[in-house]
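Data first, discussion second: the structure below is written as structure tokens.
Heads up, one of the protein chains got dropped from this complex, but the rest are sitting where they should.
Up next is chain A:
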């Protein structure tokens, strides 16, 4: 657990970057610091590994004040990932990843094989180990950055806007990858971002900071969306707060209809306005008019129980029928959530 105990950072010119911050980042959870630029989120992060020292107050790492630990020793026990990955351009990928184990005095062979193992773990081909950073894409470099931070298996991971310099598609896959890794590793992660969507997606707890380094609200994402503490937090969350809250509403209770599917060769004769054509192996093909006219129209899918109401609603909005196709893990159709069912579920979510 990381504890901020009335921490203030004041610079020589009088600027206050962090103002009397007290919070806890629990063990095994992702705590996100989010806020506009100038809110002191990066400064707060860097005070944990003493890249910046606090002016007042204490930061405790499992109860021990970090001020009492020699900085290089402290830092070798804390993984760190930054925006441009910060890879060493003159070292091969495998040696980049092996950096901290080597600093800790592991022998070379052991450090390298650990590095190879981690490359695989973050979804990279171990053959990439022999390349130099400039030969990798931004997304790949960032994965290497994560692998490097994890190399010595530190219990704590600090991440400073690690995914903000890559394009949105890569960012999404890196975020998913982080959540997958965290499910396996259970690190204590402090994650800094200016992107509220990223904060809500990744955070077990989200600390919203305001300019001047004051804590505006500390809550889990669902509470943050439904009960913002004040106007600043409400404004920072943005306009589609209601839609985003659906991310935390489950889909396991949805009643699915199974009588709306037809074989791919369907030629009309259904009383329903829209029916879902399904291939021989059970996968969705497209929506067809009940009278059999026209080509299959686009459809959207969600996995009941796994995906949120936001995904289900999104799937429904993608198809002309207004219905969302429920599929299993194998991609086969298990049923259809109709407009009426979704409507009822939304009404319930709005009440709750």
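Everything below uses one rule, namely that a contact is a pair of C-beta atoms (placed from the backbone, for glycine too) under 8 Å apart; a residue touches a chain by one contact, two chains touch by 3 or more; residues count from 1.
As a convention for this text, contacts and distances are computed from a predicted model.
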(message) Given that one chain of this complex has been left out, which of "Amidohydrolase", "Chemotaxis protein methyltransferase", "Osmoprotectant transport system permease protein" or "Stage V sporulation protein AC" is its protein name according to UniProt?
(response) "Osmoprotectant transport system permease protein"
(request) Return the single residue from A:4, A:80 or A:287 that touches the missing chain. (result) A:80
(message) One chain isn't shown here. Among A:131, A:194 or A:257, which residue touches it?
(response) A:131
(request) Check the options A:99, A:217, A:251 or A:301 and report the residue that touches the missing chain. (result) A:99
(request) Mind listing the chain A residues that contact the chain we can't see here? (result) 49, 51, 71-78, 80, 82-91, 99-100, 103, 131-132, 134-135, 145, 148, 158
